[in-house]
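A single protein chain has been omitted; all remaining protein chains appear in their positions.
For reference, chains read A and B in written order, and residue numbers begin at 1 within each chain.
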Amino acid sequence: MRISSAFSPGRWLIYGVLTLAALFFLLPFYVMLVTAFKTMPEVYSTGILALPDSLNFSAWIHAWSAATIGAASEGIHGYFLNSFILVIPAVIISTAIGAFNGYVLTHWRFRGSNIFFYMLLLGTIIPFQIVLLPMAWVQGRIGIAGTLVPGLMMVHVIYGLAFTTLFFRNYYVGIPHDLIKAARVDGAGFFSIFFRIMLPVSTPIIMVTAIWQFTMIWNNFLFGVVFTQGGQQPVTVAINDLVDTVTSVHMWNVDMAAAIFAALPTLLVYLIAGKYFVRGLTAGAVKG
Amino acid sequence: MGRLILKNIHKTFGKDEVLHGINIETEENQFLILVGPSGCGKTTLLNIIAGLERESAGDILINDRRVNDQSPKNRDIAMVFQSYALYPSMSVRDNILFGLVNRHVPKEEREQILQDVAHMLQLDHLLDRRPRQLSGGQQQRVAIGRAIARRPALFLFDEPLSNLDAKLRVEMRTEIKRLHQQLQTTMVYVTHDQIEAMTMGDLIAVMNDGIIQQLGTPDAIYNDPANRFVAGFMGSPSMNFIPVTVCQGEGTVWLEVREEGQAVSRLPLPPVLQSGLKTAVDRKVILGIRPEQITDPGSAREGSALHTMELKVDMTEPTGADTLVFTRLHKTPLVARAHPSTKLVLGSNTPLSFHMERAVFFDPDDGQRLA
């Protein structure tokens, strides 16, 4: 027996278990992907794991521009665009406000600002069902009920603030207060300190916060299904409608293609900037 | 330039009063040290002078101008921080110029100042670097350069050397002193390091519990301490404190170390000190004497009021220049300073000479100076 210490049976076991786990995590996406490239006859005739005979894009095209969602048969592309129209301003606004809040809460504290911070923290743990009914009523009263922008966007900005503020606060706590003192002695005021001193060192936390907000808002279903209607829905709601629509035959390949479309933006962000995504998940969580 | 006057400064945080009426007045071009243990209020006082914190009561005058209501920007001050507080996103050049740009100093003038400062502190080759590309000592010099560029009436230093290693700290000490002479401006320097205080200051304010315990020259602080706190805080190793009883008889005054009411040692008092202690006869007092005033007989100064005793050596600590001897006078631990060539055997007795004319006395209850 010649077993080097680096590849002892224990090591093989570790890699074995990790690889099995990886297969488990990859399986659903693999199945989605191969199904989306099949024709419906192929879906029926081949196993769920089998590769498609050829790369057939008809399901993708159908999902994008022809599938029936609600009353219309125009595919998910409109809803996909809706999500972008919603997400971009919501991320920018909630991140910007969070940055200012974090700056105030760490370096311009005043009486009561800490109490406020703990008040805000609760906003990160409440089940949002508790605010749905009053919010629906308020939106109705000010005439923005059912709209994507500003209705749904406003909801996401408001309930995202607790998270963005928390992120920036925890980051700015690490910036020495002496820096602010020095800038004040140097004659800089509230905004000039923020823009000249704080913002230039904030790139990592801006990335973390923006990616977090992008992922959360893009993937959100509850607010979308409650607060939008009539073609204004975000893509997650549209996907659910598509899959739920009872037609004579369930077009699994179209469902899967549509679901992948809906998953693509956040998945790409994750693959490109996963470091920031993970930091948001753990930092936001661990420090809370 | 740069007279600083503090009149009866108070500061409260909620219910806690952290400064209880601080009064300081400097001459022009003085080096004022605020020294004390952490939590004594020295940094709070510096922040109040800078305008970074608001005093609860009292007046602050810089060059005879009351600045209480002025923002830090308008107080004609500059400040150097313990953490240097260099703006991480700006180059050395921009760090130095930031305050000048904020004050709308014309461009040509700014460039001239930058050249002067860079030259004075040998920063010329570092101007385009970012703070994180600099060593600790270089960052410190940039921080000082940033302060100098402003040509303020008052420089404020908040423990600027405590993040540097020992060798660099000594170098920077000299450099700051040199700058002080060159710039002819008053500097206020906060430190907890009594050696920095003694070596750098013209005027030292020793603070504790939000009160100035003593304000005076380094010589006065060291040799003529106002109370037991100052005596104990300044000097390393610390001053020896021996509880004694003052006795009088046959026209002379002497001291006795007593155990359970019985005299176990007698210490004579030189005539100059006797008059000061006449009022304390038959009372307990605290005798304070610095380690360097207890020496081996060979190092003792001629003609001083010497009193030599045989004391047991518990431990020695050679520092090179001399050797610290740890011993006890009955139950009171003492530290003496002996010449390094002195023969010292652990556990054996050695003769030690007390320079009694340098002794000081404190009230055992409130620690105030008696004589």
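Throughout what follows, contacts are C-beta pairs under 8 Å (C-beta built on N, C-alpha and C of every residue); 3 or more make two chains touch, one makes a residue touch a chain.
Basically, contacts and distances are computed from a predicted model.
Not every chain of the complex appears here, and the one that does not is recorded in UniProt as "ABC transporter permease", selected from "4Fe-4S dicluster domain-containing protein", "ABC transmembrane type-1 domain-containing protein", "Aspartyl/glutamyl-tRNA(Asn/Gln) amidotransferase subunit C" or "ABC transporter permease".
For the chain left out of this panel, the touching residue among A:57, A:84, A:108 or A:195 is A:108. From the options A:59, A:86, A:148 or A:162, the residue with contact to the unseen chain in the full assembly is A:162. The omitted chain makes contact with just one of the residues A:51, A:119 or A:173: A:119.
Residues of subunit A in touch with the missing chain: 11, 14-15, 17-18, 21-22, 24-29, 31-32, 35, 43, 47-49, 97, 100-101, 103-105, 108, 110, 113, 116, 119-120, 122-123, 125-135, 137, 158-159, 161-162, 165, 184, 189-191, 215, 218-222, 225-226, 236-237, 239-240, 243-244, 252, 255-256, 259-260, 262-263, 266-267, 269-271, 274, 277-278, 281-282, 285-286, 288.
Here is the rule we go by: only the chains that are shown with their structure count from here on.
For this pair, subunit A with subunit B, the centres built from the Cα atoms lie 57 Å apart. Partner subunit A is touched in their complex by these residues of subunit B: 47, 50-52, 71-73, 77-79, 81-90, 98-99, 102-103, 146, 150, 158. The touching residues of subunit A, when paired with subunit B in their complex, are 176, 178-179, 181-188, 192, 196-197, 200-201.
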